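All protein chains of the complex are present and in place, except for one that has been dropped.
== subunit A ==
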């Protein structure tokens, strides 16, 4: 396979194809940069152009874009506290406080570097899992997938902050919002109030935008200040890179989490940043996550780029898209005369390998491009809030409307936005709501299938029991560990 990998490298490095990759990278960065536009929108914009393109060229374009979306989306998350796409919400938690302290450049330096490393790890993971993909993917049955969604949901507890009860209620609220629309297992509609719009449920980009961006906009208007309080912008890209290097194990761990979650089909890769963040919070000693800890930026940023490599495995080899973006990618493949499936490993292996290379290169170039852009773009954080709000509003409204082109999107945006605002005022954690929202459908789906298929005997499945133990340890052990590490601190390790 190494031979064909080298062959694919030359295919990718062909100047005529490189041009397309760079076009893809530029579009990806812009799409990521603009809040409200996600990979799905970017893909739908490009789809008409890939028709009839040579597969290598088309893939360079599409993968080039997918690879860097989660690099570009860091800008608004850190600078404005608004997620660039739903994949960079967790970056806000610490990136935004850092920006407020004038350390935006440092945060972005670390973020881009981690995105790059994470993305490259994702590409390598894609390459390495190719031979084992089939047995690996078919090893997950519905009961195990259900327990994995439960594992994801238990992260909501970890992210709850001070009050676990508020976290749980917030998560349940998310589950409730996620259950709007057609039920996964029975053709039945819930909470649709007889409108056709709600039958497809509330779309993730709208919820993610509303819950984070709406409150920020109100705060910007009421506070009348710019995001950064400090007058000078410290140039700290290198410092950020050094921060990332110092935490290389965290970067690696988070990237592996990203790959794994992306890899498991149907789990909804959009919570990967939260899970990496939660895991980081649990495992990093002496952290002050949530108050501007650079490691709170490093963990989610390493994971969200790595996810793409992982999620391409089920997409390319099984035709199972893990996200809206990869769903459209499948369509793009067909338009270029390719079909996802085992053939991607045999007759079309060179295309698959060219995808691996494109992932690696695009992540490197995308991160470099973003680092160049840090200086001009980070000045946004000095623009007074009331001047930036009109632009943001336009972007967000168009972004929300883009998701299904229906007026309902705007109404939902405002309703959920108000909910988000109330939650900020009352100091309720919002991440659990998003996790609940994203995992509502998969959790219900796999629970239903497990019961329908196996009755109750699935509970005795060893992997299910193993996952259950992990969940219990995570939930209870977390508190114990925290106490433990406190003792540690007091013991004078610092």
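By definition in this document, contacts are C-beta pairs under 8 Å (C-beta built on N, C-alpha and C of every residue); 3 or more make two chains touch, one makes a residue touch a chain; residues count from 1.
Assume contacts and distances are computed from a predicted model.
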There's a gap in the complex where one chain should be. From "Cytochrome c oxidase subunit 1", "Sulfatase-modifying factor enzyme-like domain-containing protein", "Tripartite-type tricarboxylate transporter receptor subunit TctC" or "Tryptophan synthase alpha chain", what does UniProt name that chain? "Tripartite-type tricarboxylate transporter receptor subunit TctC"
For the full complex, which residue in A:15, A:48 or A:462 touches the chain that was left out? A:48
For the chain that's not shown, point to the residue among A:74, A:402 or A:424 touching it. A:402
Among A:16, A:139, A:163 or A:222, which one is in touch with the chain left out? A:139
Considering the whole complex, not just the chains shown, which residues of subunit A touch the missing one? 30, 34, 37, 41, 43-45, 47-48, 51-52, 134, 137-142, 182, 184-189, 196-197, 199-200, 265-266, 314, 318-321, 324, 327-332, 334-335, 337, 339-343, 376-377, 379-380, 382-383, 387, 391, 394-395, 398-399, 402, 404-406, 445, 448-449, 452-453
